[in-house]
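These notes concern the structure reproduced below.
Take a look at subunit A:
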Amino acid sequence: PRHAAAEPVSGGEITYGTQTDPVNWNPHQNNQANAFLYLRNIFDTLLEKTENGDFVPSLAESYSVSDDGTVYTFRLRDGVTFHDGEKLDAAAVKLNLDKANETPYSIYAFPNYDSATVVDDRTVEVRLKKPDASFLDSIAYIGWGIISPKSLTEHLNDLPSGGQNLAGTGPFRISSYQKGAQVVLESFDDYNWAPETKAHQGKAYLDKVTYRFLAEPSSRVGALPAQVDVIEGISALDVSKFKDRDGFVYLSNDANGDTFKLSLNAFLSPLDDVRVRQALRDGFDLDALVKSLYRGEIRRAWSHTSPVSPFYDKSLEGAWGNNVENANKLLDEAGWTERDSEGFRVKDGKRLSVRVLYPTQLDREQRSTLLQGISQQLKQNIGLEFIVDLTPSSTYLKEVASGAVHIYPSTWLHSDVRKSLNGLSNGGALATDNKADPSIQPLKDLAAEALATSDNAQRIKIFHELQRKAVIDDVTYIPLLVQAYQIAASNKVNGLGFINQIGSPEGVYDVWVAK
Partner candidate 1 sequence: MSLLRARESAIAPASAVPAAIAEVENLNISFPAGGEGRHVVRDVSFTLHPGRVLAFVGESGSGKSVTARALLGLVGDNAQVRHERLRILDHDYSNATQVDWRRIRGAGIGYVLQDALTSLDPLKTVGFEVGETVLEHRLKTKREIRSHVVDILGRVGIPDGERRYDEYPHQLSGGLRQRALIAAGIAAAPRILIADEPTTALDVSIQVQVLRLLKQSQEKGLAILLITHDLTVASTFADEILVFRQGEVVERGTAGDVLSRPRHAYTKALLQAIPGQQTRGKRLSPLPPLDLVRLRPPSASGGDGGDILEVRNLTKTFHSSTRHPRVAVDHVSFSLEYGRTLGIVGESGSGKSTVARIILGFEHADSGEVLIDGKPWSALPETKRRPRRHLVQLISQDPLGSFDPRHTVLRLLGDALGTLPAYRNTAKRDARSYELLELVGLERLHALRRPRELSGGQRQRVAIARALAVEPRLLVADEAVSALDVSIQAQILDVLRDIQKQLGLSILFISHDLGVVQHISDSVVVMKAGRVVEHGDVNAIFSSPKEPYTRELLNARHSLSHFRPAPVDAI
Partner candidate 2 sequence: MSRDNTNNAVTNRLSARPKRLSVAVILSVVFLVLIAIQVLFPEAIATHSPITIDPLAALQPPSREHWFGTDNLGRDLFSRVVHGSAYSVSIGFGATLIALAGGIVFGALAGFGGRWLDQALMRFNDVLMALPSILLALVVVALLGTGLVNTLWAIGIGLIPQFARLVRAEVLVVRNAGYVESAVGFGFSKTAVVCRHVIPNAIHPVFVLATISIGGSILAGSTLSFLKLGPQPPAPEWGLLLSEGRSVIEHAWWLGVFPGIAISLTVLSVTVVGKSLQKRYLQKES
């Protein structure tokens, strides 16, 4: 969705208050959805994803797929140059694809990627190990943004920290960057290769954009409109300041990809008993919590998958949750019948207790508050101790991988079918696929089938099956929120929008300021 208005004008500049400083400016290494709005200004991808899930040309003027689905041939656009003056050619693209699939350098390596070959100056051929429907998602994803070969060869180690040596082909280039404070981008005058998903062609309207990192939500909100022109990330309470107010534009968008959810470790006692997992899922009133916290600005989730995804299973809506009576019955059945002095259920002298590991750096939009609310309700309703371990520990991934954590709240913001399927088919093994439990093999086979098929209807069917299994039958996931993004701006700013592929705020190529 895009906010459009009449008569765009060129020139001018804006200040954009954002939530976070990119941890890493190298698109191959950045996984913060909140940082894509900068990267999308600087880098282009070979293809772009449209609103309805198709792929259209961007740096690649066209592409074709072999019949067996293993060879993709990309024809590159002519006359594209990088910010540093390098030319875009097949060799540059091959270098990028190879780098983007090289671990540990890249975090976006594609498991079925085999090799890329330069056919001629403007043609690249990519070979896959086996057919994979999610490949084009990666091609269009900013994680595979095309970086100047000079940057990649000569300045590889400087790229993460930003700066002049970071060159792409996008409509803006970095003018100055102050870590922890702001980045200033200036228009790239040669830019003339916008994909058709954009509202205009040629160079960007704005001459300059200053992204000011304002981590405090109240600072962003307070600074608009006197000190900044646009902000992103607006808390539910603050929405009323801008929504339907004179002088402001307010936009919000549901994220594509996954929802914010609890991943349950079905291999760790007491969650190894499916009845306990079900009881946990149904033991709290998510609707009420979400309503009081987010005042209708953010929706509760019903599935592992976002409702805007084509793979979303709508039938899950209303199919689970807030059934305290049944939850208590399930726990009684499971043998958790005694109570201890604090009112928690006990079995064989052990308290019914789960540990939720949630790193502070991921905490935003009052998610830890939501978890506390859930914890409180579970205690009151079903006597389950739900310990929210909110720590800045950087070792949480290791801990999660070690299997010692019961619950891991997360969002994989990704429209990447593969990741989604991987998650859905892990049977409660938490974010890792190294848990080789035979019981989850059927799920994995199913996921593999969905990836390999070229029949979209078949894929959707498998997706629905997996979602239902993960949420209703196995309870390896408890969906909580539909992730959403918000933008507010002074109403002289036009052309703001969101990235089709994942739903987070878009770059400012189409943005213009009314005189």
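As a selection rule, all candidates are chains of the complex that A comes from, given by their letters.
Everything below uses one rule, namely that a residue touches a chain if its C-beta (ideal position, glycine included) is under 8 Å from a C-beta of that chain, and two chains touch if they have at least 3 such contacts; residues count from 1.
Nothing here was measured: the structure is a model prediction, and the numbers come from that model.
Any copy counted, the candidate of 1 or 2 that touches subunit A in this complex is 2.
Within the complex, the subunit A residues that touch candidate 2 are 216-218, 221-222, 235, 237-238, 285, 288-289, 291-293, 360, 363, 366, 368-369, 372-373, 375-377, 380, 388-393.
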